[in-house]
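Removed: one protein chain of the complex. Kept in place: all other protein chains.
Chain naming follows the written order as A, B and C, and within any one chain the residues start at number 1.
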Amino acid sequence: MSELSLVQAVNAALKRAMSEDAAVIILGEDVGIDGGVFRATEGLFKQFGEQRVLDTPLAEASIAGVSIGLAAQGFRPVAEIQFTGFAYSCIDQMLNHASRLRSRTRGRLTCPMVLRSPAGGGIKAPEHHSESPEAMFAHIPGIKAVMPSSPARAYGLLLSAIRDPDPVVFLEPTRLYRAARGEVADDGAGMPLGRCVTLRQGREVTIVSWGAMIKEALEAAEQLAADNIEAEVIDVATLKPLDTATILESVGRTGRLVIVYEAPMSCGFGAEIAARVAGRAITSLLAPIERVTGYDTMMPYLRTEAHYMPNTVAIVAAARRSMAYA
Amino acid sequence: MSELSLVQAVNAALKRAMSEDAAVIILGEDVGIDGGVFRATEGLFKQFGEQRVLDTPLAEASIAGVSIGLAAQGFRPVAEIQFTGFAYSCIDQMLNHASRLRSRTRGRLTCPMVLRSPAGGGIKAPEHHSESPEAMFAHIPGIKAVMPSSPARAYGLLLSAIRDPDPVVFLEPTRLYRAARGEVADDGAGMPLGRCVTLRQGREVTIVSWGAMIKEALEAAEQLAADNIEAEVIDVATLKPLDTATILESVGRTGRLVIVYEAPMSCGFGAEIAARVAGRAITSLLAPIERVTGYDTMMPYLRTEAHYMPNTVAIVAAARRSMAYA
Amino acid sequence: MNRVLDIDGKLVGTMPEFACHPDEVLQLYRALVLTRTFDAKSIALQRTGRLGTYASSLGQEAVSVGAAAAMRPDDVFVPSFREHGGQLWRGVTLKELFLYWGGDERGNDFAGPREDFPICVPVGSHPPHAVGVALAFRLRGEPRASVCVLGDGATSKGDFAEALNMAGVWQVPAVFLINSNAWAISVPRARQSAAETLAQKAVAAGIPGEQVDGNDVIAVRAVTERALARARQGRGPSLIEAVCFRLCDHTTSDDASRYRDDAEVSRHWPAEPLMRLRNFLTAAGHWDKAKEEALLHECSKAVEQAAEDYLATPPQPVAANFDYAYAELPAELAEQRETAIVIAQGAA
Partner (left out) sequence: MNRVLDIDGKLVGTMPEFACHPDEVLQLYRALVLTRTFDAKSIALQRTGRLGTYASSLGQEAVSVGAAAAMRPDDVFVPSFREHGGQLWRGVTLKELFLYWGGDERGNDFAGPREDFPICVPVGSHPPHAVGVALAFRLRGEPRASVCVLGDGATSKGDFAEALNMAGVWQVPAVFLINSNAWAISVPRARQSAAETLAQKAVAAGIPGEQVDGNDVIAVRAVTERALARARQGRGPSLIEAVCFRLCDHTTSDDASRYRDDAEVSRHWPAEPLMRLRNFLTAAGHWDKAKEEALLHECSKAVEQAAEDYLATPPQPVAANFDYAYAELPAELAEQRETAIVIAQGAA
């Protein structure tokens, strides 16, 4: 056990995966000597060499496309897209090829690749460096979409993503890269994909979120507890496939649901969660489903970006609205 | 008034828009002499010449990108992407540039462009020719997303889309291109964007859909009527911005909602509709929100694609489930 | 422009080694004829509603047949959608091709070339895959190569330029072959790029590029063999532009008369690949009317049999589309699978 930041946990998982499986290789912009702009691949180039850590030319679509060819040949490429704002160029390759290779060939060719990318805002970065496109990837059949919210989950989920036989889009909350620190046992144990993680138990209201917003969700739960409102906090962790059962079970107990995400509200991933609950747990709902989200505008430049990010105040207010509803 | 097929209505709207505004130009693959693979631009090259109807090289990202430059210069480019399966390459340009040009420059530069593309399945076409990516575009702030379901609406909404000062993604239901015929008055009258259209009144259950699925929704309503179940059928028409009020008002009366769409269920646009209703009309809901959708798999090749498409039987069943719920 | 046989089948270039063995040339000829036979049958099936939209390779048979013939069995073919000849040569069966064009995914589950890529419909999006495959070979130190065939229109797609550039940087064993058939549906070559040749697209990536007469199967095979030899020797990727002409409509849903003169098409007929090779073989005394008839008979028999087998193949069960979505069926999809089965049974 050692205390690691989230980005160090990512680095440890990558190192572990490369050590245990020679088929695991890394490619992306500046992932080599530079170790990635956030240092996620730090030291890997030195340890594993240029045959397994490849700096690519500046071409996102082909970073994804080349990974597909490598994966079809039995490699387990872990491609880094420097920021999710530049991952939109990969959607065509991920949706039209990576996600379908298995189904299209009836299992003859498969695509065990991981597309890693830092996501989310709040780091006062330039435009395009604070995107939250998870819903777009979670809409793609054949793909798995994962977003960790702690060093331990980043480590365990990334290992599972790399070992997964199908393409996984792994979005890392940039805001937590250094801010989130925690004990991580570098024991090579993966965490199962497709399971939500209940981070805090509560009887009265269920707060569901993922990625960096888990921080605010937990803070909100703390504040609510001060008023004797017991909030349950669930980290979705794997957006696709979604562990609906855990969410339904919780809402079944609390009857109140607050969904928190930083992406633009409309068609954000939280909409799918709300739809599933409204489709299966309507009777247990004691109040309208609350969504605390980013707005349907572009993420403002850094000077005013704070206004865009959902905050604890808003989450607490939503939970209170839900509690007050009768 | 003359009876036109949906694709003829699109053609008439394009012709009208080009006649009334010299800034309107068309670009895309095979939109010239060939008149587009579905003939949507038939005759326009002949009538308006190569200065206003431009065949492009095969490069979707740049068809969108070049349109942005043209729009910033005051043209009103109407770009055709031959099939939405190839429009994924445009997402980067549409999301990172078209949708933000106005906000990014605080109104100095704008992007009055339309990205047209045939969408949806059911025409026994090859792979990638039957996609329904509307939710991805409806998730993009700064964009408007429209999907007509009849010749008259195709005509009126396309005219409004072309006249709109902001970027509009206009998805045309391929399955209805020739199948849907109806009276269209080529009078240059646009239909307002951002409004749902109630196609059939009903007191007992609200069926919401858009695009080609409106056909099945209306058939289902017919069958339900035979059993004295009065279904209201709403065509969303404009997905972004969404006319939430009309849907809430209807559900407020019926208390039952069935959402029908052919895209993969998870994170499909219907999830957003469900989330809004669950957030604002929960008390009026007498039954769980039903979704009749495509599956979270790739669209099968033509031989089995029929199994993928939501059908009338499934819609009727969902409505009955909803009615039976107590 | 590389050429071995002229339009009349006369030797105008130096005969490559392999072509000195009549059997080798006869095999190439047989492949061209089989491809054209398959082509005719596919169109007939489509016209009678028994096949989906089909992309004919009429007049372009020599491109992918020549390329495939230059490959080794363990190389990997990364085709576009008009390389029936190359796929057949690689061991994809006629029945598999019919299944694919009939809208059945099983047509991509090749019993033969297990590592070959399936047909790629999104134009120009597959070159990166060929780079990835070639990179895999380089990283494993295997003497193998990938061969990617794409159209002239595909050269305008960004993915192609990105892939070519990456292939150059990494010096991977990949060969990119352009089926330069003068048209991209209704867009003529001249409106696709101002580049005088498409072979010169290689200059942007710093790799070698050359043109070959795409109607001369011997030349195509020879040029591809040279490129593959370079690739295997670790001397990097290359680009080949095989210049030919699309004698057919773009696909069965296209009507080329809308945008090009029949006269232009007629002008190109004399250059088509089968006749010149037949003339060459006849002149060399390796071919005659009887052999020709026997071959035509053999090919149509094979094609008819395959068509029958295809038509007799029951469609896949509804479940198939779910069972191949992921290695393991996620819970949420298992539910949808059940629903789909119920709905398919007409109930709901």
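Annotations
Heads up, the rule we're going with is that a contact is a pair of C-beta atoms (placed from the backbone, for glycine too) under 8 Å apart; a residue touches a chain by one contact, two chains touch by 3 or more.
All values derive from a computational prediction rather than experimental measurement.
Partners of the chain left out, restricted to shown chains and counted across the full complex, are A, B, C. Within the set C:Ser42, C:Ser56, C:Gln87 or C:Ser156, the residue that contacts the chain not displayed is C:Ser156. Among C:Arg30, C:Arg50, C:Arg140 or C:Arg191, only C:Arg191 touches the chain that is left out of the view.
Checked against the hidden chain, the listed residues A:Gly32, A:Pro133, A:Gly211 or A:Pro241 yield one contact partner: A:Gly32.
The omitted chain makes contact with just one of the residues B:Ile68, B:Ile81, B:Ala271 or B:Ala287: B:Ile68. Of A:Gly49, A:Gly74 or A:Pro126, it is A:Pro126 that touches the chain left out of the display.
By the touch criterion stated above, the residues of chain C touching the omitted chain are 156-162, 165-166, 168-169, 171, 191-196, 200-201, 203-207, 236. Within chain A, the residues in touch with the undisplayed chain are 29-30, 32-35, 37, 55, 57-62, 85-86, 89, 124-129, 265-266, 295-298, 300-305, 307-308, 311, 313-314, 316-317.
Where chain B meets the chain that is not shown, the touching residues are 25, 51-52, 54, 56-57, 59, 61-62, 64-75, 77, 92-93, 96-97, 102-110, 141-142, 144, 164-166, 194, 241-245.
Assume only the chains that are shown with their structure count from here on.
Chain centroids computed from C-alpha atoms place B closest to the centre of all protein C-alpha atoms shown.
Set against the C-alpha centre of chain B, every other chain centre is closer than that of C.
Here the spacing of chain B and chain C, counted between their Cα centres, is 35 Å.
The centroid of the Cα atoms in chain A and the matching centroid in chain B are 30 Å apart.
Centroids of chain A and chain C (each the mean of its C-alpha atoms) stand 40 Å apart. For chain B, the set of residues touching two or more other chains reads 61, 85-86, 89, 127-128, 266, 295-298. Residue positions of chain C touching 2 or more other chains: 105, 122, 158, 320-321, 325, 332-333.
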